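One protein chain is absent from this view; the other protein chains keep their places.
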Amino acid sequence: MLTPSLAQRDPAAFPRLLTLVLALALLWPGLSLSELDLSVLFDGSNAGTMAVFLSSFWPPEHSGEFLALLLQATLETLAIATAGMALALAVALPCALMATRALSISALTRGGRPAWWSWALRWPVRGLLIVLRSVPEIVWALLFVRAVGLGPTAGVLAIAITYAGMLGKVYAEIFESVDPLPARALLSAGASRLQAFFYGVLPQATSEMLSYSVYRWECAIRASVVMGFVGAGGLGQQMDLSMRMFAGGEVASMLLTFLLLVLLADLLSRLLRWRFA
Amino acid sequence: MSVLAAASESDRRAPDSTLAFSLSGVGHTHASGQVALQGINIEAVEGERIAIIGPSGAGKTTLLRLLSTGLKPDAGRISLLDEQPWEESRFALRKLRARIGLVHQAPPLPARQRVITAVLAGRLGQWSLPKSLLSLLYPLDPNGAADALARLDLADKLYARCDQLSGGQLQRVGIARMLYQQPNLILADEPVSAMDPVLAAHTLGLLNQEAQRRNATLVASLHAVDLALAHFPRIIGLRDGRILFDKPAEALRPEELAALYANEQLEQRPAASSATQALNLPRC
Partner (left out) sequence: MKMLSRLLAPIALIAAVIASFAFLQLEASALFSQQGLGQMADYAAGFMTPDLSTAHLRAIGYGALETLAMSAIGTLLAALLGLLLALPAANRFGAVAQAVSRLLLNALRAIPELVWAALMVLAAGLGPNAGTLALALHTAGVLGRLFAEALENAPAAPTEALRLAGSGRITAFFYGTLPAIWPQLVAYILYRWENNIRMASVLGFVGAGGLGQMLYMSLSLFQEAQASTVILAMLLMVLAVDMLSSWARQRWVRA
């Protein structure tokens, strides 16, 4: 009963060995390409520079005129995010309506799957949404800063474009995920697509759409700050300027304001989502 | 209703044999305030094989957890394998635990883990850290694990995943892990509850065989009284957290068993006839 090699070979041994070898093989070039060097975090002179920089953070700048500037920048960031989202919505909704399969008339007779030409007509819109989404908003911001100059306009346009892509895709998916029967019934009865949408799809989709949109608005605020670093206005641009001037106190105040802003936006978004979704 | 019939342990113990464990005045209360055990006095010699029987909620699992050092007694003193588990250092406690093996009723095995790793985990208390971690990726003793599983007729499942096994098979994997651990004190909490009668008898025979082979002490809690009587020389009856009787299997009288399982709230009363007939209370 107890033979020396009772156990057969471990079937997982070879694949694991292979994975390990592969991982190590990729790790070496990865480390050299990324030039990873953790010691810089603990290096004496670097630590000294960073310590000096960080110590200049205290006390946070709180002079009257700086605070006024801070308020202006914060409001600008909020405005960039809101205006950008508004434009994004204006583009996303029509795109979502065009891209979604929920309003496909050819799908009625095919059990919910649109005909090939119906797909073909929808694909350009879907492709456009994908492209708009895939380029990070900060790249758009950089482009627009070059095109229309420094300032919030670039930020608004960048958010509008990227978020139009995101909102459009998610809206289209939301439309497809709700119960399709009311819309299909309306379409079969001869209603126009818009009517079918307003009476069949929208009532069910509203709370999810609202929830996602509010979440995206919160992301837009953070994105606006980040885009400011490339010149798109708001809190980020001011932070970039202060960092370049090594004005630690100002950077500290702005970081605190940013954290506070993010917190408030998070609270507001949760309130809105709870209230309306 | 409490008929405390404790046998006199000192008569049975040979003068120079070692004590496997001893509980004196041990009690434990749940966090909810409910008293699980009280006034427990048990002494066991090395190599003894004991079955604990009793109705549901009697405290069998609590007693086994106390014996495995999973719980600390709220009253009384407990001594395991000549050590005081709650008065020694954490390191010593770890070493003690490696010598105690607990077989769970529902073996807590991670679903995605392979059987071989689960079985080899029995010796984690004895292996060094690097060895344990390496074995996770490349099991270092497949033959040892296969031996343990073969004794439970599960050798073909060596590389299967735990979530591919049935309840009874999982229980056997739990037992295999304990066998691989080779403890001095074997504790089994309803080890055969998910098995058919033939397999259950075979498994209990295996546990007894293992205990005898290595002169280990075996304590098992069982629902099926007939299995307990058939395989274990010493029976302890537990009811409402107290020991009702603690005597050799052949000295057990049917009235004592009836008193153990009597339940006024239920209609049926087991007839006071011969032990083999009416007292076949199978696990539901």
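Every chain is named by a letter (A and B) in the order it is written, and numbering of its residues begins at 1.
In this text, a residue touches a chain if its C-beta (ideal position, glycine included) is under 8 Å from a C-beta of that chain, and two chains touch if they have at least 3 such contacts.
From a predicted model like this one, the values you see are computed outputs, not experimental measurements.
Enquirer: Which residue among A:Gln8, A:Asn46 or A:Ser63 touches the omitted chain?
Expert: A:Asn46
Enquirer: So that we can see where the missing chain sits, which residues of chain B does it touch?
Expert: So the residues of chain B touching the unseen chain are 68-70, 94-102, 104, 107-113, 117, 121-122, 124-127, 129, 132-133, 136, 177, 181, 183.
Enquirer: Given the full complex, what residues of chain A touch the hidden partner chain?
Expert: So the residues of chain A touching the missing chain come out as 26, 29-31, 33-38, 40-41, 43, 46-47, 49-50, 53, 75-76, 78-80, 82-83, 86, 131, 134-136, 138-139, 142-143, 146-148, 152-153, 156, 222, 225-226, 229-230, 233, 239-240, 243, 255, 259, 262, 272, 275-276.
Rule of thumb we're sticking to: only the chains that are shown with their structure count from here on.
Enquirer: Can you list the residues on chain A that touch chain B in the complex?
Expert: Interface residues on the chain A side: 1-2, 4-8, 10-13, 16, 20.
Enquirer: Under the stated contact criterion, what part of chain B meets chain A in this complex?
Expert: Going by the criterion above, the answer is residues 114, 116, 137-139, 142-143, 145-147, 150, 155, 158-159.
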